[in-house]
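Structure in structure tokens, see below.
Removed from the display is one protein chain of the complex; every other protein chain stays in position.
Chain nomenclature is as follows: A, B and C, assigned in order of appearance, with residue numbering initiated at 1 for each chain independently.
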Amino acid sequence: MNFGVIGYGYWGPNIVRNLVGLEGSHVLAIAEINPMARARAQKAYPGIKVTESAAEIIKSPEIDAIAVISPVWTHYDLAKASLQNGKHVFVEKPFTSTTGQAEELINLAAQKNLKIMVDHTFLFTGAVRRIAKLIEEGTLGNLYYYDSTRVNLGLFQHDINVLWDLAPHDLSIMDYLLKTSPEAIVATGEGHLNGHEDVAYMTLYFPDRVIAHINVNWLSPVKVRTTLIGGEKRMLVWNDLEADEKVKIYDKGVQITSREGMYELLVSYRSGDMWSPQLEQIEALRQEMHYFVECVESGKEPFNDGKAGLRVVRMLEAASESLKKRGVLVEL
Amino acid sequence: MNFGVIGYGYWGPNIVRNLVGLEGSHVLAIAEINPMARARAQKAYPGIKVTESAAEIIKSPEIDAIAVISPVWTHYDLAKASLQNGKHVFVEKPFTSTTGQAEELINLAAQKNLKIMVDHTFLFTGAVRRIAKLIEEGTLGNLYYYDSTRVNLGLFQHDINVLWDLAPHDLSIMDYLLKTSPEAIVATGEGHLNGHEDVAYMTLYFPDRVIAHINVNWLSPVKVRTTLIGGEKRMLVWNDLEADEKVKIYDKGVQITSREGMYELLVSYRSGDMWSPQLEQIEALRQEMHYFVECVESGKEPFNDGKAGLRVVRMLEAASESLKKRGVLVEL
Amino acid sequence: MNFGVIGYGYWGPNIVRNLVGLEGSHVLAIAEINPMARARAQKAYPGIKVTESAAEIIKSPEIDAIAVISPVWTHYDLAKASLQNGKHVFVEKPFTSTTGQAEELINLAAQKNLKIMVDHTFLFTGAVRRIAKLIEEGTLGNLYYYDSTRVNLGLFQHDINVLWDLAPHDLSIMDYLLKTSPEAIVATGEGHLNGHEDVAYMTLYFPDRVIAHINVNWLSPVKVRTTLIGGEKRMLVWNDLEADEKVKIYDKGVQITSREGMYELLVSYRSGDMWSPQLEQIEALRQEMHYFVECVESGKEPFNDGKAGLRVVRMLEAASESLKKRGVLVEL
Partner (left out) sequence: MNFGVIGYGYWGPNIVRNLVGLEGSHVLAIAEINPMARARAQKAYPGIKVTESAAEIIKSPEIDAIAVISPVWTHYDLAKASLQNGKHVFVEKPFTSTTGQAEELINLAAQKNLKIMVDHTFLFTGAVRRIAKLIEEGTLGNLYYYDSTRVNLGLFQHDINVLWDLAPHDLSIMDYLLKTSPEAIVATGEGHLNGHEDVAYMTLYFPDRVIAHINVNWLSPVKVRTTLIGGEKRMLVWNDLEADEKVKIYDKGVQITSREGMYELLVSYRSGDMWSPQLEQIEALRQEMHYFVECVESGKEPFNDGKAGLRVVRMLEAASESLKKRGVLVEL
């Protein structure tokens, strides 16, 4: 399977490195507008054609699939042109700038019988896979809440705010784990420097009183990557910055009991052992690229397909609307 | 100065212990409706009168001041009766259930020339005092955001939700540090057990694009007490669970510069040393009780007076209104 | 059972508080030479006789047992006199200054049919009890090593070095867990201030190639209380400063296999889950005092008896000898 990669900035080199290392995949060409990045690409991969022109790659008859690793606002045009030229597409997250664009691409791919995969890399980590398994097996019981903090200093983006930059990670994970869509979204935030929000908060109301919250911030002096998931039976902390013990499951819970003749309900706590399962040691991105090749070759629809990308964009779009009005409730 | 203490549940014993240990203060009586708590009080303090009747204490001519350490919904009636009987009052946080009640008590105290102090204990900790000094001296520069996480397992309250239980700490600290009031508030949350919200989030929009956020949760498997404060010059992390090094100041910042002829602004990062100042080793509550006695005796108005209590209640009231409507923006 | 307590300095108040709170035990008298400490004792316990004279207590016919909570060099004389006067004795660790003294006291108690208990408080903590159970049940497999770090800033002792001050904790725990005695001891260290070693290290060679090591230090800027125990099957970390998750068991191991025809042995690693059991929430000292009363009343020999105290003193004595010669091997 022959790949063309568009974009060799921050993330592109990782995509190329993994595609090059993957059995059955070849990178034929890289397109990049920044001349310094082009020089780096050419030095690292003397055997790959490096060009300024994305169009050249998109039109190349030798290329089967295009990886679009460029800024968000370019995704729609590049992916559309790729699909129109009969290429499968792998698109960086977030999928597109609007839900309309996402829907159009999904339809186009369906007509052309081509695959879209959106780069929700975290779904391929040992941590998320294990958490998904714990939820599926009922280890946590019915879920109560999902609460993620994803803060650090920078990197500021010039075309998008902190919500579009960092929240797609959480939204795609949440979408994968909760297997349901939010009913309503509230987002608040503030920008202090270049007009884009650099601090933002997002609440998502899911069915059955499940609530999710995301705290993203480009102005934090410390890096935090922590998610709490509370369930009826057990609770979980995922700290992605821990070298080992990233996921800890607490045998803790709260129960409501009513004593006869008592006018008030009693809350009782249960506290037990903590347990940290060993996670698969896999490079998530490599796993994801392998899965893309597999899906294209077998015709299987990836779980992180255009529709998954659309669901994330829909949440971001609703959050943007809410944010603009300082936290109005946006129903979905 | 002679004290009567109403309420000997979770927090009352700490109030009594500190008042007993304080030079110039005497506890003459304790009122408590729970017979088991009364027995504990009497055993610990054989010399203090322990009674079921709050009214008895409030009317006692020997008593100068009443400490109201009972559930929130009783604060207004007990404080009002105390003031009407010519007693100074020390009231547990949150001050009252409504702003109307708070205003009435403030007016009544003014008429009677009596003092009200609201138990915003955190304002007397070494950490908050030091942070206040850092902000006043301009060490952080103009503030960008205030972000607090205060989560743990329980203790569930039966009469109030998690916001009224835990957020008063943050709101009183924020009020003290920012020295300004929010323009608008958004609160979201969900209840899973007894009808009261057990997970809640609150965003406060302050003037000059300062944003504050509070994350409170009774269903967290781990205890977190962390506040991030971002400023133009420096940023700060306060982790109240650290034995030492509770407050860390980071010489980190972000600056916007515009290069001539460039259409886009450049964001530059600055990163320097971290510094953790030694904090005063004081028992906050003891310090606060001492300050109450001092204010009553000198006629000085405490900074944590009824008006400070009112400001916190106003924020809670607005948050409740927002929460009820799943996150509507409430302007103040 | 009526107690007399000798010594009301740093640790004595904890002993008195626990004995007072314990059903079936009464503190009749406290002896203390420091007048300020005597005043504190009398203020806290108006109903207890407080005296300067230890002899007075030792001779009192109403007293059944003496708790000796004074400096190490006084233990022998006070315990001996107590036993001679027919009292059971509870002695602060380390038991005595020499093995000779310990043996004499053990024999005297045996003749008089009296009990000696040495205050090895840690043996009554939830952590040590759980670790003991894990070892007994074979969860760790055959043990490889025991490695403890116990460092902090001060408190400097004037009559003993850091080894006699801090190592008794580790030695008593080790004695309890390993259920065997060391064959040889090496101790190194240095003193920088008042002539006593303030930094010291101790290696203990046990049978079957089990090795133990203790790192004690009065000059550390940070407090550390961490013990690693390595076994054939699993390994354990006990961090006593953690609020929760004090004990963590790692399903990790190393195995030696020999491949046919290979001249070298292969070491293979096994890595699995981590697990942190919930520990009993007990106040160790209360548990210990209760056990002392129970042993005296039932005639049962405590496991932390004079012989356990002697074993610890024997290790300290050997370590002192080694330390004096800068680390000579002392065989036991």
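As a convention for this text, contacts are C-beta pairs under 8 Å (C-beta built on N, C-alpha and C of every residue); 3 or more make two chains touch, one makes a residue touch a chain.
This one's a predicted model, so the numbers in the text were calculated from it and none came from an experiment.
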Residue in contact with the excluded chain [from C:166, C:235 or C:293]: C:235
Interface with the undisplayed chain - residues on subunit B: 244-245, 251, 271-278
For subunit C, residues in touch with the removed chain: 144-145, 147, 149, 151, 153-154, 156, 158, 184, 186, 188-194, 198-199, 201, 203, 205, 209-211, 213, 215, 217-222, 228, 230, 235-237, 248, 250, 252, 254, 256, 264-265, 267, 269, 271, 325-329
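To be clear about the criterion, only the chains that are shown with their structure count from here on.
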Most contacted chain pair (by C-beta pair count): A-B
Superposition rotation for subunit A onto subunit C, Cα-based, multiple of 5°: 180
Identity of the most central chain, Cα criterion: B
Inter-chain centre distance, subunit A versus subunit B - centres from mean C-alpha coordinates, in Å: 38
Geometric centre distance via CA averages, subunit C-subunit A, whole Å: 53
CA centroid of subunit B to CA centroid of subunit C, Å: 43
Residues of subunit A whose C-beta touches two or more other chains: 271
